[in-house]
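Only one protein chain is missing; all other protein chains are in place.
For clarity, chains are labelled A, B and C in written order, and residue numbers in each chain start from 1.
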Amino acid sequence: MNDNDTPDNTEDTTVKSKGLNRRKLLKGAAGVGVAAVSSGAITGFPMIWAQNIKNVTLRQFGTGVSNLNAIADKCKEDLGFNLQLTSLDSDSVTQRAVTQPNSYDIADIEYWICKKVFPSGAMQPLDVRRLRNYDKISSLFINGKLTEDADIAQGTAPHTVGFVPDRNATTFADQPTDWMTLIPTIYNADTLGIRPDLVGRPITSWADIMDPAFRGQTSIINIPSIGIMDAAMICEAMGEITYADKGNMTRGEIDQTIEILKAAKRDGQFRAFWKTFDESVNLMASGEVMIQSMWSPAVAAVRSQGVPCVYQPLQEGYRAWGGGLGLASHLSGLELDAAYEYIDWYLSGWVGAYLNRQGYYSAAPETSRAYMSEDEWGYWMQGREAQGDILSPSGDVMERAGAVRDGGSFEERMGSVACWNSVMDENQYMVRKWNEFIVS
Amino acid sequence: MNKRPGSFYPLAAFFALFVLFLYGPTITIALLSFQGPGGGLTFPMRGASFHWFGQLFEAQAVGNFGTSLRRSLLLGLAVMICTVVFSLLAGLAFRKRFKGQSVIFYLTLTSLIIPSILISLGIGLMFDRLNLESTWYSSGFGSHLTWTLPFGLLIMFAVFNRFNPSYEMASVDLGASHWQTFRYILLPLLAPSLMGIGLFGFTLSYDEFARTLMTSGSFNTLPLELFAMTTNVTSPVLYALGTLTTAISLSVIALTLLALRVFRRKSVRESEA
Amino acid sequence: MAGSVELIQTTKLYDGHRAVDGINLKVPGGSYCCLLGPSGCGKSTTLRMIAGHEAVSDGDILLDNRNVTLLSPRQRGTAMMFQNYALFPHLSCRDNVAYGLKIAGQGKAERYRAADDMLDLVTMSGFADKLPGQLSGGQQQRIALARALICRPEVVLLDEPLSALDPFLRVRMRKELKSLQRQLGLTFIHVTHSQEEAFALADLAIVMSDGRIEQSGHPRDIFEAPRTEFVANFIGGHNVLQPNSTLLPTDLHPSFSIRADQLTIEPLDVTPPNTITRLEATIVDVEFQAQFFYVETRLDDGQTVMCYLPENRMDDALVCHGQRVALHWEKSAINLFDTRATTR
Partner (left out) sequence: MARMSMAHNLHSYWQALPLTLVLLAFLVFPIAVIGIVSFWDYNSYSLIPDFMLDNYQYLLSSPVTLQAYLNTFKYAALTWFFTLSIGFTVAYFLAFHLRSTRTQTLCFVICTVPFFTSNIIRMISWIPLLGRNGLVNSTLQASGLTEQPLSFLLYSDFAVVLAYVHLYTLFMVVPIFNSMMRIDRNLVEAAVDAGASGFQIIRDIIVPLSRSGIIVGSIFVFTLVMGDFVTVKIMGGGIKANVGMMIYNEISLLQYPAAAASAIVLLATVMIMLVILFRLVDIRKEL
């Protein structure tokens, strides 16, 4: 394990430098050479690809969360073909996935989006037998349980929309099959982010966001499928509503939830609504908001600006989300082969480590461990105190030695997921009501 | 020197305030774009450097200015050329009466004032229904034309309203064909206005957001990329870009004014010679 | 009499250029005064200073012996009629005429009554509800006049009021202006570049050049004795001649003028009495101009001399192109310029 420390770090820096010099090939040649050698040595990928695969260009689109240029660069380096990335907000992602299926080859989407998109026939399932790393995927995505005896959380848990019965199906299977809709790549547990310097008291419950003391300085996410889950966590914590299944509400439950939100909005409880990662960071960092629903890397981003921010574990548990890669239905032949190769590579560890270092979780945790230092693994995954400074993938110091990750270890976090982002049966109704809330 | 009326000074002050209002935010982000590497999107300033301008030309974690800028420039150029040619032709057409004239005129006006999001939605849906792929150079191009052409046509109207037809008559009188009259008389006289239309068309297209939203297909134009960045980027690199584009706009305007002056001088000199 | 205007050393500077250069002028009340001069001579600027639309750089303006130099146009009791009439295009003729009263705070009925009376005066009652754009030039002019008169000014200032009209209408409107001025007994100050117009109208004509007054007085006095070479040239009908040792006695130095109608053309062999000056010349051009012939001749030293020959005195055999003739005039007809004025 110790051996990994050094190559790991050098690799980071070479990726960085390669990123810088992507268009200035001459200057970057040395760095690329080193990176290629080191990665080749570590992964041991068989170089089976004919020269023509190098001409393949795969178009991937998705949210900014994981559409990172560093991944495309590394992909080019390891696999030889080009990855063209387009990043959009999650609404636009859904929209494009359904309405412009020819405009992409690989969709980097969340599971709840998948629930909407897959039945439209815009995508094709993946044959898991073609993936060498399939068995490295966390069981959370196969049967919904992190450990054997764990409960299955409410909402659109990934495994419920993760499989289809056969190659041509557009309906989901309730059992794992050989055909997967998305290969999971990234996931996390979300909770409230707070500014400890501003809130002035311990925060323990989702209901705290509705505290009149924070009037005009709170925010929630305005993506209906996600926001409604946050709202449900809040209402349940307030003791206003008890849901049979937060992930699949009845019309009455939706109405009640929206009414509570509307009343809070009328009273000026919310400062703003956010739709994307960055908006939440800015709201928090600029001091506009002191408590809001937030994603883990967003908290890290706020902290990296020198602003105190805590990713607050709450007694009711987390709301989780997961994303993965899917294939457009038009994909075939060499491109399809390349796509399989790419996805397999995605699971093979380098990307996983990269995502882990951003504060997300890799779907194949074990493979990514090989690309992380012991200290990094301890800090990010095991909830241990950092021995040295914790660096971001781009080499900036994120946390000083001695820091402990909010919410603790992987098991603690993903083990107390109360619900997943979801698409309900009454989705259309919910979206309408949500719109009413936003416009009200 | 005539004494200025008493109202001059309060009005001048008002104008100065207005200019400050127009530039205030631009100046703010210009300041913020010179922050040090640890800078954020809001005050207070964290250090001072050119760091974020340097970042601009390096690969971003998310998004890509370079390619979207190239797309926007190409699209702007294509839109500019079409706007100039189509507006000129339509302007010529409208000097005479013809059937359907008022229908076309009102359609043009509609195109100008219809909420952009409708154009975007309509073209997006149309391409979808026709099973055509939306791309920035097809549907995006069309949606931009619906925005630039009305301006072009209205400018042509304004030009022709002030245009003295005797020049053309004199030319025809001297035995010039229609084409020669157009080439040697009309076109040189209209050239400055056409340059204006071109510049206007380019800028409108280059900045267009709402009409491009659902019509650009897989690849973002610069404003779309910026919009995505406002939601995905937490660094002052965005401000650096804003500062840079403002600076570029300023120099483009300065160059255009200069070109117009040189052009005018040249034509004066030619006419003197 | 009310309505007298006096300018004392009145000066207007534009960027250091003296557009009006210290002029002194006294216009008696009730007179028709014409400011005459070529374009750019400062006559419009003078008028606008009297009206108060142009600030005075130096000097004073007195109306009825009251110093109005710093007063606003309204406070002066003048009214101006603009070159292109400046009728408000969005107001009816009645509203245009009544505008001054509206500003003065009069009620609608009252001011409309006054406006209708005024329209009557300029025989435009039928056009009260029309917009200015619907009227002909002459009609617009009457409306403009009515608008200028409505506030009962003592001095009416007219800036080239007839220049936008065709020649025929110009003569007619000119008569109307004059008779209206007499009828109302107001002071009219009228700016024009046409000496014909000035002579026809003015009790007091003021010839200006280069920001200065060249000559002022009754048109007839000016015509009979132009005080400077400029005036003689500008008002026309005068030959300005430079004495020359071979041709003319040099005691007339530096130049003098002689009216074109006081010359006669004689055959070369006629010997004149010694009250007559005789000069030989060659006829260059003959033009028929109805009541008289215009004959252009050239002296041997190259100076041009023009003569008006009454139609009945025209001798076709003598007066034709290329003919050598003698020009005769009475010595008393010679007009010497005011040397102080010419050598300023």
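Here, contacts are C-beta pairs under 8 Å (C-beta built on N, C-alpha and C of every residue); 3 or more make two chains touch, one makes a residue touch a chain.
The structure presented is a predicted model; accordingly, all values stated were derived computationally and were not measured.
Touched by the hidden chain within the whole complex are the displayed chains A, B, C. The residue touching the chain not shown here, chosen from B:L109, B:L174, B:A191 or B:L258, is B:L109.
Mapped onto chain B, contacts with the missing chain fall at residues 4-5, 7-8, 11-12, 14-15, 18-19, 21-26, 28-29, 32, 41-43, 82, 85-87, 89-90, 92-98, 100-101, 104-105, 107-111, 113-119, 121-123, 125-126, 129, 142-143, 145-146, 149, 153-155, 157-158, 161, 203, 207, 209-210, 214, 222-223, 226-227, 230, 238-239, 241-242, 245-246, 249-250, 252-253, 257. Not every partner is drawn; the one left out touches chain C at residues 51-53, 72-74, 78-80, 82-84, 86-90, 99-100, 102-104, 147-148, 151.
Along chain A, the points of touch with the absent chain fall at residues 89, 91-92, 94-95, 98-99, 116-117, 119-120, 216, 222, 224, 265, 270-275, 282-283, 286-288, 423, 427-428, 431-432, 435-436, 438-440.
Note that in this section only the chains that are shown with their structure count from here on.
Taking each chain's centre as the mean of its C-alpha atoms, chain A lies 91 Å from chain C.
Distance from the chain B centre to the chain C centre is 55 Å, each centre being the mean of its Cα atoms. Measuring from the averaged C-alpha position of chain A to that of chain B gives a distance of 39 Å. Across the assembly, chain A contributes no residue that touches 2 or more other chains. Per the touch definition, chain B reaches chain A in the complex via residues 38, 40-42, 46, 58-64, 66, 124, 128, 133-134, 217-220, 228, 230-234.
Those residues of chain A that touch chain B in the complex are listed here as 19-20, 22-23, 59, 61, 64, 67-70, 73, 85-89, 96, 99-100, 102-104, 275-279, 281-282, 285-286, 301, 305-307, 394.
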